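Worksheet: one structure, shown below.
What you see is the complex with one protein chain gone and the rest in place.
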Amino acid sequence: MSGASLQVDERGRLRHFLTVEGLGRELLTEILDTAESFAGVTEQTVKKVPLLRGKTIVNLFFEASTRTRTTFELAAKRLSADVLNINVSASATTKGETLLDTLRNLEAMHVDMFVVRHADSGAAHFIARHVRPHVSVVNAGDGRHAHPTQALLDAFTIRRRKGRFEDLVVAIVGDILHSRVARSQIHALNTLGTGEVRVVAPRTLLPAHVDDLGVHVFHRMEDGLREADVVIMLRLQKERMRGAHLPSEHEYFRLYGLTEERLALARPDAIVMHPGPINRGIELESRVADGPRSVILEQVEHGIAVRMAIMSMTMRTTGDGTA
Amino acid sequence: MSGASLQVDERGRLRHFLTVEGLGRELLTEILDTAESFAGVTEQTVKKVPLLRGKTIVNLFFEASTRTRTTFELAAKRLSADVLNINVSASATTKGETLLDTLRNLEAMHVDMFVVRHADSGAAHFIARHVRPHVSVVNAGDGRHAHPTQALLDAFTIRRRKGRFEDLVVAIVGDILHSRVARSQIHALNTLGTGEVRVVAPRTLLPAHVDDLGVHVFHRMEDGLREADVVIMLRLQKERMRGAHLPSEHEYFRLYGLTEERLALARPDAIVMHPGPINRGIELESRVADGPRSVILEQVEHGIAVRMAIMSMTMRTTGDGTA
Partner (left out) sequence: MSGASLQVDERGRLRHFLTVEGLGRELLTEILDTAESFAGVTEQTVKKVPLLRGKTIVNLFFEASTRTRTTFELAAKRLSADVLNINVSASATTKGETLLDTLRNLEAMHVDMFVVRHADSGAAHFIARHVRPHVSVVNAGDGRHAHPTQALLDAFTIRRRKGRFEDLVVAIVGDILHSRVARSQIHALNTLGTGEVRVVAPRTLLPAHVDDLGVHVFHRMEDGLREADVVIMLRLQKERMRGAHLPSEHEYFRLYGLTEERLALARPDAIVMHPGPINRGIELESRVADGPRSVILEQVEHGIAVRMAIMSMTMRTTGDGTA
């Protein structure tokens, strides 16, 4: 598929990182292995390696996200790259410049990578299709489509905790319909050979052909959690509450909120994940969020290492090999 | 007191820097001595030392202050640290995340220090009480409570100019009631053994039990300035003018504005200080602000060295000793 051919060069190496779809198990495993080598860097006294010294990475954010921008900025700085933060809504487009002109201008300044956040699905692909050969594109979330670095850091966290994917049962709970995170997670987990991937959600928060994604669908929380090794709670976009999708926050928590009682249905060593920021008392109760099975902060921690891995791997193919 | 035990580790070394209260004379003197060694760095051609290379310092500002943020950012960069500027009001809290969740997330990214600015008194203490052992907190101003780096740079400026504290008369003039700067200054000057600390203000701008702070209270400017070695003019928050505290800017200047005539009441070698930004014609006239006795710009200059000292000292205790 076009996603793969755009993302991978003729030698099978990662050139852009736009979506998990179309990337093979070997490549995803290489990302996780590379991230493993960077996980140590963030624990050193000097949390910096000179791998991308002299490279310029542009955080090109068409929608604000301090949290995501911060993780990419930290990852880039720990690789010794220079970082430019550009909030596009507030600048060029107000002067009537087209997206392509903005890109061409930044490329002319010899930047090496665009980390792209955009409200429209496909924006990162569009940009990757148009950049010069020496520039890499990393998708930091595009519309409802994909959030692939989040999916990879989740996979990294699961592998660190569980040591394998083969016989695991992973339950993804919440608003699957609107979640770019869920879409990317399902692709990553299936590609990595996860035993069983479940989605747990009301019919109104499931996409039309959800079965085609290779998941088992559950509508009752109690059924979906049973014997799960990993429980991934999705963030609920509160603004959807006002629409027809769900009656109220209270009602949502009653049906799909993760409590200690419900978590007891999963395996005794089950771990709880959430992409953050969490809504306490809506997606999960604080006892669970702060409890011994929660690995939510480990996810954040691993996010730096995984992004360092993806940045250094894509730069390796676009650079001259000496970087 | 709890301030001290929170700020100082079991070996008596600075771990956080939240308030001057509870810190001993020896420790304050160590800060001033360390700042002295950094004062030279900012005068070099290459204004940089590699002391905090690979460390990540977060400017966590819950209220905007370009001036204060700039001084901390410069101090951090001159110590070779990486700096992240995070304006919290504009990001996480709008997504409903709690302060503690924001902290936990940033900690998980292995940041090493929070420089905290907050409109609420006690915010920096709260954060220091909850951070992980390897993270330091520096208070960059919290509500009406404290602005301890300002107090230390003021003390540094006085020591550089006067060479000692013992027999000095220091007059602090203006809105003592609402000033976090004044509170911190009084503690610092008394701890350092200043001969006499005076406050000069109308009754409406003095806190209830001002005498307990160890100061001499004056209501008439002419009395308070007499024989002073150091005159510290506080910034007047213009918005207070509209309330019951003071009749008008003009009236304030007439009663408490520093003019050359009034300054003549102080010692011939008296110096004039102000935390900035100054309101010309309200707290002091331009002839004084720009005159030979003004050390207002020296205060700004020393602010970098003092903040470098505090950053490097707190990091020393939280790091592994090799930093």
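The first chain written gets the first letter, and so on, giving A and B; residue counts start at 1 in each chain.
Simple rule for what comes next: contacts are C-beta pairs under 8 Å (C-beta built on N, C-alpha and C of every residue); 3 or more make two chains touch, one makes a residue touch a chain.
Predicted, not measured: the structure shown is a model, and the values here were computed from it.
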item	value
Among B:Gln44, B:Ser89, B:Thr204 or B:Ser248, the residue in touch with the chain that has been omitted	B:Gln44
Option from B:Ala64, B:Leu100 or B:Ala119 whose C-beta touches the chain left out	B:Ala64
Absent-chain contact - pick from B:Val170, B:Met221 or B:Ile278	B:Ile278
Interface with the undisplayed chain - residues on chain B	42-48, 64, 66-67, 70-71, 73-74, 77-78, 238, 276-280, 297-298, 300-301, 303-304
Where the missing chain touches chain A, by residue	53-56, 82, 84, 86-87, 90-92, 95-98, 101-102, 104-111, 319-320, 322-323
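As a convention for this text, only the chains that are shown with their structure count from here on.
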item	value
Separation of mean Cα positions, chain B and chain A [Å, integer]	41
